[in-house]
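Accompanying notes for the structure given below.
Removed: one protein chain of the complex. Kept in place: all other protein chains.
Entry: chain A
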Amino acid sequence: MVTYLDHAATTPMVAESIAAMTAELGQVGNPSSLHSVGRRARRVVEESREIIAEAFGARPSEVVFTGGGTEADNLAVKGLFWARRAADPRRTRVLASAIEHHAVLDAAQWLADHEGARVELIPVDEYGRVSPDTLRAMIGEDVALVTVMWANNEVGTVQPIEELAAVAREHGVPFHSDAVQAAAQLPVDFAAGGDALSVSGHKLGGPLGIGALLLAKGVDPTPVLHGGGQERDVRSGTLDTPAIAGFAAAVQVAAAGRAAGAARLTALRDTLVERVRAAVPDAVLNGHPTLRLPGNAHFSFPGCEGDALLMLLDARGIECSTGSACSAGVSQPSHVLLAMGADAARARGSLRFTLGHDSTAADVDALVDAIGPVVDRARRAGLS
């Protein structure tokens, strides 16, 4: 019996998505072909595009399919930087929140290392929130783009995206938001959220290896992938019809059940937080108490090492994550927690539990039964 509390890593596919995808796997047809099987595939792709556009408040022409969230982030960050600098060479600054996913941070850092970009990290408060005033103080004509994630993948903090996007708009600077984590659980509205928005299939009950960058009309990044000119000439490559069909089906399910699902997950998550704190009174909830992803609970357990907690829970069939990136399998202190002002010990002793569409009260029960003894055990092993 396995208790899966790692929906931020990936979610099980919903039945509708599996059905839509497998139906397409048996079909032939390149959506770019002019003949009938091509036309059939193209119809599937375009209907999927319409479903996804509608779910996120975008126009179908604003949906650019990618190979996932990381590619969408890279296209947005690099592509917008290149295009903006090409239009005006003074635009070399990239403003990114300090708590971005590495798909954004490392893409920006690559621009700094190879393209002369000046990357400036927008600081966050103790909850991991970016203040619109902070952005206002940093932004200027020489900024190529601003990128702030909709909700953080580690601590779940939700950003004031509409206000941040408005600040960027006042200065005519394109605003990108990585909504990979938010898309499944929050009403992500592209119209309110700026010029570019990344979403991913497998984080919302769809297949792996498919995502999209929503790009407002007139926002044209320089391509990262060159080739056949698909997707507005912005992202070349034969479209993956089965994955796109599965992605759209999952988006449709997520969008239809979003409000009810969010309420259910919030209640379940609050129970989890309350009961974990009852079992481990000194556990610290990281991130914002209320402005957080419905399915996210992220704790620091003082005196414990996150890796030890993870292993001990894994041995009891409870699957979660430290939430931070690995280097050769060795976890590094989370840049998110450090940006929020946590010390290295608090950052190392943290664990992320993330609920999703198939999570139940039994999952919370299993965690609550295990967490007390596990923390005791890890504490004895200490921060060696």
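What we mean here is this: contacts are C-beta pairs under 8 Å (C-beta built on N, C-alpha and C of every residue); 3 or more make two chains touch, one makes a residue touch a chain; residues count from 1.
As a convention for this text, contacts and distances are computed from a predicted model.
Missing chain, UniProt protein name, picked from "ABC transporter permease", "Heme exporter protein C", "Xanthine dehydrogenase family protein molybdopterin-binding subunit" or "tRNA-specific 2-thiouridylase MnmA": "tRNA-specific 2-thiouridylase MnmA". The chain not shown here is touched by just one of A:A315, A:A344 or A:A362, and that residue is A:A315.
Counting the whole complex, the residues of chain A in touch with the unshown chain are 307-308, 310-312, 314-315, 326, 328-331, 377-378, 380-382, 384.
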